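Of the protein chains in this complex, all but one are displayed in their positions.
Lettered A and B in written order, each chain numbered from 1.
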Amino acid sequence: MGNRRRNLATIGVLMARTRNELVRVPGAAIPGVLAPTIFFLGLNGVFGHLTSLRGFDTDSYLSFVVPVSMLQGAGFTGAATGVNLARDIEQGWFDRLLVSPAPRWVLLTSGVLSASVRALIPAGFVFTIALILGAHWPGLIGLALTVIAVMTMAAIAACWATMLALRYKSQAAAPLMQIGMFVLILTTSAYAPVALLQGWLQDIARYNPATKILETVRQGFLGGVSWGDTWPGLLALAGMLAVLGALALRGMRRAAV
Amino acid sequence: MSAVAHNARVVAALGARAVRQTFRRPQLMAPILLFPTLLLAVQTGGAGGAIHLPGFPHVHGFLDFMLAGAMMQSLMLAGNSGGIAMAVDLEMGFTDRLFAAPIPRFAIVLGRLAGSAALGLLSAVWFIAIGLIFGARIEDGVPGALLVIVLVTLSAMAVGGLGAAIALRTGRASVVQGLFPLVLVLLFVSSAFFPQQLMVEPARTIADYNPLSFIVEGLREPVIADVSAAQVGEALLAVVGIAAIGLIASAFALRRRLRTGG
Partner (left out) sequence: MLPMPAIEVEGLERKFSGGVLAVAGVDLEVAEGEIYGFLGPNGAGKTTTVRMLTTLLRPTGGRATVAGHDIVTGAAAVRRSIGVALQEAALDPLMTGRELIRLQATLHGLARQEGRRRADDLLDRVDLSEAADRRIGTYSGGMQRRLDLAAALVHEPRVLFLDEPTTGLDPVSRKGIWEEVAKLNRGGTTVFLTTQYLEEADRLADRVGIIDRGKIVAEDKPSTLKQELGPPHLALSVAGDATDRVREVVARFGKPLPSGDGKVLVELERGAGDIAPIVVALDQAGLAVESLELVEPSLDDVFVAKTGYHLAEEEKAEAAAAEASA
């Protein structure tokens, strides 16, 4: 069997194994879906009237926050990859993979791709609820951008969490994995447009690449998609994935000899 | 040593262990201080413009308003963490060791509640400190701050009772952990994060009846306005109600566990 086919086959079986965790544990998918959904509904119920503030460029807070919740769901899903990896390391399962001749990037990719695919579950759920409650339809291009952003954000989160799992080798690092994503996604224009944020958060949000990602996804929900509002987000996604992917791969290569 | 003094020592020792257990497990500690602090920060920074909305109560800053919500979140999650820790004890058989010891069985529950109270106290002090450092003002000064600390401590104990009851009844950490989202839901449909009258339906109507709203208002009042006996009374009533449910449910769950052996 050729090298490439062999690596693809390995990625396939490892992804199938992570799928087991969803399919074979009753209710396993629920927490991952529930958390972003609760956040989505909660933020709407609590902060819905913020749209009356001058400078808020939409009157639908639902449409404004649905991208936040989808990206948050992707972040949590990616972080869960790291928690599961830490569990596999603690229990010894990961040694089985490390002593195999499978290339290290294959081990990393399987987890990251699983997270990308899995992230579509909470995102799809939140998206459906949002539409039912009256959020704007983002258009096909807007939807495509949303899918790309959600899957890549999950991959970024998975790389981040994998890096931490390999570093700390313990599920005790779980809060760190989640907090990283929490901070990344919420220190943006998550609650309100950048111009309406308090000073310190405004400064962070301006430089936080996740703001660009969020705004790339948000444009479809708030109006039309333009290339000018799209490329910065795509660049931010690619850049973060490259950096965190490289760090996670380095961790993976150092996990054994 | 008298029996009462002995039992008090047992409860204190178990409470101290509960606190240590929480400090040594980041998974238990993070939800109590770290998450509420981060959420406080991003919500204050993100939704801070809300104080300009018509109908928003007169406050010195959004942080002043949000402190009560952060404390409420923290004490709810402290109760949840306490329940998880208790269920882990049951799963690992540590509780059997306690059941076998010559101590009143209910001291095990009280010990856990003492731990929750201590964590509540810690949380109250932490958030008051955070608030003062970042420019919040406590309108009622030191007496107001003390009132807040007492209320948070009592509330943490009350919520801890619910956590203990669920842990004793189910004996499974995963079940108690599964209540985490419910805690978030309860917070979102209370006035923890926003004035009730400015919330969106149906959250607004639910918040009117949510006991958490009463406690939150009791915690918020001393920070943003003058304390009114009525508000504090309502908060205390809600705390006592939750505590009563928690203690009675714990007692039943404990009895059932001892009778059926698990």
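The rule we apply is simple: a residue touches a chain if its C-beta (ideal position, glycine included) is under 8 Å from a C-beta of that chain, and two chains touch if they have at least 3 such contacts.
Bear in mind the structure is a predicted one, so any value in this text is a computation, not a measurement.
Asks: For the unseen chain, which displayed partners does it touch in the full complex?
Replies: Taking every chain of the complex into account, the missing one touches A.
Asks: So which of A:93, A:137, A:200 or A:231 would be touching the chain we can't see?
Replies: A:93
Asks: In the full complex, which residues of chain A touch the absent chain?
Replies: Interface with the chain not displayed, on the chain A side: 1, 6, 9-10, 12-14, 16-17, 20-21, 24-25, 88, 91-93, 95-102, 256-257.
The rule we apply is simple: only the chains that are shown with their structure count from here on.
Asks: How about chain A: which of its residues touch chain B in the complex?
Replies: Spelled out, the residues of chain A in touch with chain B are 31, 34-35, 38-39, 41-50, 52-53, 61, 171-176, 179, 182-183, 186-187, 190-192, 196-198, 200-202.
Asks: Touching residues of chain B toward chain A in the complex: what are they?
Replies: Result: residues 25-27, 29-31, 34-35, 38-39, 41-50, 52-54, 62, 178, 180-181, 184-185, 187-189, 193-194, 198-200, 202-204 of chain B touch chain A.
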